[in-house]
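Every protein chain except one is present and positioned as in the full complex.
Up next is chain A:
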């Protein structure tokens, strides 16, 4: 009984009052279970040269083929990039880049000729690329109202405080509000194929299908449900300061207008790194006989609106085919091959070490 009065309660400083004659004779013997006695069957991965050796070889053997595969795939991807910022005096867009105003009524257009050395067989993705553009800046990223973009009427009229200072303009709510929307990329890029016989054939660019399905159908919605009259819906709001047109005039197609305009959606998905590209158009493959973009001369016509010179940014147009692993990127292939080789090499080193030292303590390992 005395023993039972010294139980865990004493740890609280309690003095146990055991009832008169309270003789509960429960043995305090701990249960002899594997768990309580810490004898759970356990795998003891003692990592020695001998045991990790196979892993290294296996990794090497798996990684090197993958690396080769990735490298080949990446090499098969055709990519063409053209910088049209107009930094150089010689550049066709130099003039446009010099005088800049967000709201200039007269657009500045420049034409850049280029030559594709290889024909592009499959679908070609047309990107615009920006460099030194910190779309991931904390305050910039924050400056949006997801509720407004989701079609919430309340938010439309009373944009979130996060949008400040791009929430209201002249006492009217801005739709879409925030710095991201305000700084939307507004160059217009057009592509022409210079037929060898001298005619400029415009290449058809698909404007839809460039945004994520979830963004287009779930995240972004026009306010007022399915009301086709977007002008009425956006009544009482004003366009972002830097925009030339209100949001409901982004595209003639009502399925691609307003908040669900895909260019807009793509812009709104902020890029991770300061040098990025964003999908602008898709050049659909016509048929199997003619390549999507045959070899030859092309002209890029740019309506130069977007200012990047102030922060030493660059603007690019990129044409690329894609594969299962995305765009052209030799890094992964090389990395895989390198890591695989290193593993293989280490495997050999370990094999030597194992032969030299490992055998001696085999007995110890076994006894353990």
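Here is the rule we go by: contacts are C-beta pairs under 8 Å (C-beta built on N, C-alpha and C of every residue); 3 or more make two chains touch, one makes a residue touch a chain; residues count from 1.
The working rule: contacts and distances are computed from a predicted model.
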{"item": "Hidden chain of the complex, named as in its UniProt record, picked from \"Serine/threonine-protein phosphatase\", \"SnoRNA binding protein\", \"Phospholipid-transporting ATPase\" or \"Translation initiation factor eIF2B subunit epsilon\"", "value": "\"Phospholipid-transporting ATPase\""}
{"item": "Contacting the left-out chain in the complete assembly, out of A:124, A:156 or A:179", "value": "A:179"}
{"item": "Residue of A:68, A:87, A:335 or A:348 touching the missing chain in the full complex", "value": "A:335"}
{"item": "Chain A residues that touch the omitted chain in the full complex", "value": "1-3, 5-6, 9-21, 25, 27-32, 36-38, 40-52, 55, 59, 63, 66, 70, 127, 129, 133-147, 150, 152, 160, 162, 165-166, 179, 183, 212-215, 218-219, 242, 269-279, 307-308, 310-313, 324-327, 329, 331-332, 335-336, 339, 342-343, 346, 350, 353-354, 357-358, 360-361, 364, 368"}
